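All remarks here apply to the structure that follows.
Only one protein chain is missing; all other protein chains are in place.
Labels run A, B, C and D following the written order; every chain starts at residue 1.
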Amino acid sequence: MDKTPGTSRPVRFRGGGFAPRPLGLVGALVFITIIILWELGSRTGVISALVLPAPSEAYVAFEELVRSGLLWKHLSASLQRLIIGWSSGALLGVLVGVAIALFSFARAGLVPLVSAIFPVPKIALLPLFIIWFGIGEGAKVATILFGTFFPTVIATYSGIDNLDRSLVRMGQSFGLSWFSIVRKIILPGALPAILSGFRISAAVAIILLVAAEMIGAEFGVGAYILMAGSLMATDQLIAGVAMLSCMGLTVAWLISRAEKYLLRWRR
Amino acid sequence: MDKTPGTSRPVRFRGGGFAPRPLGLVGALVFITIIILWELGSRTGVISALVLPAPSEAYVAFEELVRSGLLWKHLSASLQRLIIGWSSGALLGVLVGVAIALFSFARAGLVPLVSAIFPVPKIALLPLFIIWFGIGEGAKVATILFGTFFPTVIATYSGIDNLDRSLVRMGQSFGLSWFSIVRKIILPGALPAILSGFRISAAVAIILLVAAEMIGAEFGVGAYILMAGSLMATDQLIAGVAMLSCMGLTVAWLISRAEKYLLRWRR
Amino acid sequence: SAADKVKLGALRFTSHSGGFVAFENGYFKDAGLDVEFVYFQAATPMAVAIASGDIDFGVTSITGGLINLAGKGAIKVIGGALHEEKGIDGSAILASTKAFADGLTSPDKLKGRSLGITQTGSSFHYMAAQVAKKEGFATSDIKMKPLQKVGAIIGALKSGQVDSMIIVPHIAKPLSKAGKAKIIGWINDYAPYQVTTIFTSTKNASGKKDLVKRFVGAYSKGIADFNRVMLNQKADMAATDAMVKQIHKYVYASRPYAKAAPSIKNGAMRISKNASLDLTDVKKQLDWFQSEGLVSKSITIDQLVDSSFVETY
Amino acid sequence: MDLNIQSLGHYYSDLEILRNINLDVPAGQIVAVIGPSGCGKSTLLRMIGGLEQPTSGAVLQVGETPNDSLNPLTYIFQDFALLPWRSVAGNISLVLEDHKLGSAEVDEIIENVLSRTKLGDFRDAFPHQLSGGMKQRVAIARALAVRPAVLLMDEPLSALDSQTHDLLMDDLIDLWMREKFTSVYVTHNLSEAVHLGHKVVVMSRRPGMITEVVDIDLALDTRKDHPELLIEYQQHLWNIMRDEVRAAELELVDG
Partner (left out) sequence: MDLNIQSLGHYYSDLEILRNINLDVPAGQIVAVIGPSGCGKSTLLRMIGGLEQPTSGAVLQVGETPNDSLNPLTYIFQDFALLPWRSVAGNISLVLEDHKLGSAEVDEIIENVLSRTKLGDFRDAFPHQLSGGMKQRVAIARALAVRPAVLLMDEPLSALDSQTHDLLMDDLIDLWMREKFTSVYVTHNLSEAVHLGHKVVVMSRRPGMITEVVDIDLALDTRKDHPELLIEYQQHLWNIMRDEVRAAELELVDG
């Protein structure tokens, strides 16, 4: 402190960083910019009107949907399928994932099965699905369930594989029951991986709405998109796709909330 | 040691477990069992021959494919699309995932975009893909690229989010460059999550072969399946699906090898 | 001078044989056209590929999608292909065995029954509407089940998930023979009906009239050969076999000839002579699509069809 | 409950870690284990606690476990092993939840062990918000919460400042006076060893063998009154370990 301040300088700050802060408005801004550019592109003819209509046209189609009262019918049909299909697929996926991660037999028997069945395109199996589950709600929910099940399984067992076993040993040393160890040590430890798996499987579930509603669906956002596609009614197509995007945004937001609460212990 | 051995017993072993051991043959056994049961079911008529042919019939179709020399044409066309599409999708996905995980702006701008675009079904956008990329290889590769990009992004940034930042601080305290920290601390730390993302995205890529080869493909396993489907040639359909399964198994095996080597430091 | 390069979109179906035969017999080359086939797995991408300029010509049924693309000024129908007429095998109406046993024995009983179709606005939808109209009930009295794919519809029919469907003869006949379904009527009873058409981009139709003319001419020669041999197969077995062999290069190519030949033979349907177009029926179809609200009311027949290339009636 | 270790040996793949360990841990005694870093002390402790299986030999328990103990053989881990997603209180309640205790009783136990380890203010903090010494105290509190009959402690006071260290050592002595628990106490601090151990086991470098067992015949609660005696013991232990190192160095030179 007896040094002249001229020769001294603060120690360079080297820490911090590598941890992005939320910038709430940027996301909205990006969307608005894209939509404005798209609209401008369409109006000036840079974007061919042939297949990609202007956002405003899609909005008109959407308004039509609202006016006719069909929006709610489509949405409620799809949401119901989504919620049932995704939640049962995710639940089963976590259960099977845990089994694979913990039992030698389950791992040896199921991992190859998962690897072999996951890559089979649901669309190719539509005829079989119809035979198995009929053309009612069963087949539609099953399609979504199938699609969400596999990514959840993989995310879950990889997440558990990646846990440091020393915490498990601690649990064993305190005589915790097997079930307690799974519930209180393994599942919370794998939770970040499971939630990231949910992000993926929820998006896959929404994608599969279209495949699911290929099976004799009268209402549903997927059915609406399919019809628009076969009629080349691109304005309706974009309106339908935008609805799926909104669902995706909503789900992503919900998972973010869940992460913020459940993973608040992360530094 | 002066106690009589009668009153003493070994301390109960409480450790171990929670780490499945490989049981090599079980996987093969499961497949063989399923195929035998299926064949029996088909022969006895329990499984209707209408939509699900016996494995032996599918095998005949496959043999026919081998004999006609078309197998290699289909396989090579599909593998090429898969490899180019998946590897560029995965590479881009990791890059964007890292950007999202590390830069506030990228996170704020891209996460909502990813959440909004990921759930859009590729099939619905086929017309747009044709306009954008034509009907050549471009559109097919782009379809696969799109499909693998998003899950990889999510797996990567979630994996990085889940890293303990104290190792990063260590790197900073030794004056490592930003690039070194990312390459030597962040990426290896997120590698387990990224590899699990690869498992998912590779399966998705195989699924999307069918969608990709809807776009004016002459050869390719997906095209073969589509044709078989439209001709109701279920034997060929199953043969094609079995090829996709084999691809899935191969990729899963490769990733397991990679995990065993790259993650040998895990206990 | 060098031959003009032309890309022809095709599905690997017997109904596209006109083009295959014309190519095999060198008619395109004779017309100074270097034709390259581009294969599709579905009709919609083919229509889009014409709109985007990736291919020049295509053949497929008139659907809402096709009309809408025409309405946007992207494509034009320039000729006819498959045409349903009385007396020649065409698409059949099938009932599931269950529904048949339950009394669905003829098309007039379709009222209140379910019918599997690929999509709203598809040719199946249109045909069903024609049946309903003639039999005297509303289209909405048939429960349409959109199942996207022919394969899916067949699966649903076999397992009794839908009561009925409409399908090409080479699929209908074996199904019926095997007792998996019952033929209860023929679409040609509701004829005439222009099933498929030849179409090209508006740019070609207005800017390369000569090329389009030459293409239609060569294609017509292929149609003539096909009709002569395949609609009268018993007359000349040797010629039939020769043509089936030609077609087998394109259709069912992945199956051995012995297995493919019956399907190809069964699948032979009349293709319009000289690619002539039943403009009256096309107008009727356009009206129907408009009345159902599936396509824009503002689309006119002139936007859809350029009748300067073939004979229309 | 006595513990009886019989000719125990252990390998990690080709590396011999422990060789022919024979040791008696009589009920109600604290056995301190000292030895050079990496000689296998933690490994030995894991085997005594049944967390790892020795390549050869066995660990026997003689006599019955007391009934009032929630977890007879209890660990304090060298690396703390706290669940990062549970608060301080949550980490302690974790080990109580499987026993059917009323929530009031659980709260009371937590309150008690937290105050004994001076962590009352940090009930709801997450581990990443704690200093190194505080984490170690949580690990101690957690072990005390289950009323162990045998305490297996792996350098339990290593991260603590001298004040807190002495405080908690006194607490352990008090606890022992009251409950006469059995313990294996791994430490690198010779003073800790002579303050707490009824006998002190000196281990050799890897492969770890028992070099000597020193009995300290002084009541735990009176040891503070005989600092000179303790220093003598400490010096003795020091000499054994120095000789061991010398021998090892000679071996290196000769070999």
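Everything that follows uses one rule, which is that a residue touches a chain if its C-beta (ideal position, glycine included) is under 8 Å from a C-beta of that chain, and two chains touch if they have at least 3 such contacts.
Nothing here was measured: the structure is a model prediction, and the numbers come from that model.
Within the entire complex, contacts from the absent chain reach the displayed chains A, B, D. Of the candidate positions D:134, D:151 or D:209, contact with the hidden chain is made by D:134.
Considering D:1, D:18 or D:34, the position touching the chain not shown turns out to be D:34 (whole complex).
From the set B:7, B:33, B:173 or B:250, the residue in touch with the chain omitted from the display is B:173, counting the whole complex. The chain not displayed touches subunit B at residues 166-167, 169-177, 180, 184-185, 188-189, 191, 263-267.
For subunit D, the residues in touch with the chain missing from this view are 12, 34-38, 41-42, 78-79, 129-134, 137, 154-155, 158-165, 188-190, 238, 241-242, 245.
In the full complex, the hidden chain is touched by subunit A at residues 1, 3, 7-16.
Everything below uses one rule, namely that only the chains that are shown with their structure count from here on.
For this structure, the chains sharing the highest number of C-beta contacts are A-B.
Per-chain Cα centroids separate subunit B from subunit C by 39 Å. Annotation: 16 Å between the Cα-based centres of subunit A and subunit B. The multi-chain contact residues of subunit D, meaning those touching 2 or more other chains, are 46, 49, 51, 73. Shown for subunit A are the residues in touch with two or more other chains, namely 50-51, 127-128, 131, 166, 169, 172-173, 175, 226, 229, 232, 266-267.
Which chains touch which is summed up as A-B, A-C, A-D, B-C, B-D.
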